[in-house]
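Sending over a structure as structure tokens; questions will come in a sec.
Only a single protein chain was left out; the remaining protein chains are all shown in position.
Chains here go by letter, A, B and C, matching the order in which they are written, and residues are numbered from 1 within each.
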Amino acid sequence: MPFESTPSPDAGGGRVFIVHLCFPATFGSVREALENLMSGPVLATIPEADRGTAQIVLAEAMNNIVEHAYVGTSGEITLTLWQAGGEVACRITDRGLAMPDETLPAGRLATVDALADLPEGGFGWFLIRTLSRDLRYARYGTLNELTFVLNPDQSGANDATVSIA
Amino acid sequence: MPFESTPSPDAGGGRVFIVHLCFPATFGSVREALENLMSGPVLATIPEADRGTAQIVLAEAMNNIVEHAYVGTSGEITLTLWQAGGEVACRITDRGLAMPDETLPAGRLATVDALADLPEGGFGWFLIRTLSRDLRYARYGTLNELTFVLNPDQSGANDATVSIA
Amino acid sequence: MKVNSETMGDMLVVRVEEPRIDAAGAIQFKERMREVTVDAAPRVVLDLSCVNFLDSSGLGAVVAVMKLLLPGRKLELAGLTPTVEKVFRLTRMDSVFKIHPAVPGVLRDAV
Partner (left out) sequence: MKVNSETMGDMLVVRVEEPRIDAAGAIQFKERMREVTVDAAPRVVLDLSCVNFLDSSGLGAVVAVMKLLLPGRKLELAGLTPTVEKVFRLTRMDSVFKIHPAVPGVLRDAV
């Protein structure tokens, strides 16, 4: 139960917004979910820039599931967002392959000298780590669960490349 | 537990969309919630006309809470929508006054002869009854709970004015 | 509540330039309508083509405006969008108001 601290919806005392989506793990469905989330009630009340951050992190996490967890097969993604006071907690699950070694990819940026050596991928986990906090991965039986809180403040951007498992 | 039959979000087998909002019971907050819901992921995938129906029923139910349940006081509304296969189940709660006699208003249309006698209100529960099915009201302690499934098909429009408690 | 009113022959055409007439705006709507119809022509046509949502409070306000004009003046409606049309139809108010698909042309078909 990763979100014991998120405000209970029935506790009263303010605005709480929750959305839960379950949809097929395809790039097209991920795009559709993101587009609708951006204008929906859960993210509509946070600042425009934070909505952009939310879209980056959610896109990276869910596209990785399509690309890696369900590589060569099909399945579903569930996405749950809790928003209260502008803070957005996220839970994403799938039933595909486990993360390599059942730990989160390091997400370090590569350093290269020549333009021709620049990587065309591998930015995903770097972006997720940079723009989130309390990032956790767990595998329960066949379920992969990723939980985190959106972190629109990027002052920790440099740390994110080093302080990782 | 009114929605035992709604598909479980983790059950797999297709798209399921859930949104839960908790906000202050004011006409302005109700309007804002409705506007954002119309473009959000839970209702974005149902037909335009059904989204219109959803907006009518949800507006009537929530504005009644602002106007009657919380008359002279303030409080919160929680709204939960479940959508799967285009079918939308709804749960609305408040902690205001109970319904008169703890039953749902009949929601009959008045019949009048002169224009000057036309009512300017009392359409709310008629619209809710006409555009929903499995409509139930329950009071648990200080909590009022209204549950229903949206019924965009209006073939039962006439029945709705008679088949009521 | 933005409304635009214009006299066309024997009609006063009032166009509501808002996307909603709902519980949060019904009172302002009634007030604005009272103002613009003070010296109104015998026929007032309410153009609702910009309004994509109207709830029962909005419907009540339209009924109230119709009564304000009594006796002697008539309120007609034009340009109902689908959800607004549904509210009028379900509540049978479509039999109370003359409803035009669009604002009737003054010269062409002032019925």
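We take it that a contact is a pair of C-beta atoms (placed from the backbone, for glycine too) under 8 Å apart; a residue touches a chain by one contact, two chains touch by 3 or more.
Since the model is a prediction, treat every value here as computed from it, not as a measurement.
Contacts of the undisplayed chain with visible chains (whole complex): A. When the omitted chain is restored, the residue from A:16, A:30, A:135 or A:150 that touches it is A:30. Interface note for the absent chain: among A:36, A:83 or A:130, the touching residue is A:130. One chain of the complex is left out; on chain A, the residues touching it are 27-28, 30-31, 34, 48-49, 52-53, 55-56, 59-60, 63, 66-67, 109, 115-116, 118-121, 123-124, 126-127, 130-131, 154, 157.
As a working rule, only the chains that are shown with their structure count from here on.
Here the chain at the heart of the shown protein, by mean C-alpha position, is B. For the pair chain A and chain C, the distance between C-alpha centroids works out to 48 Å. Chain A and chain B, compared by their mean Cα positions, are separated by 32 Å. Distance between chain centres (mean CA atoms), chain B to chain C: 26 Å.
Shared interface positions of chain C, defined as residues touching 2 or more other chains, are absent. In chain A, no position touches at least two other chains.
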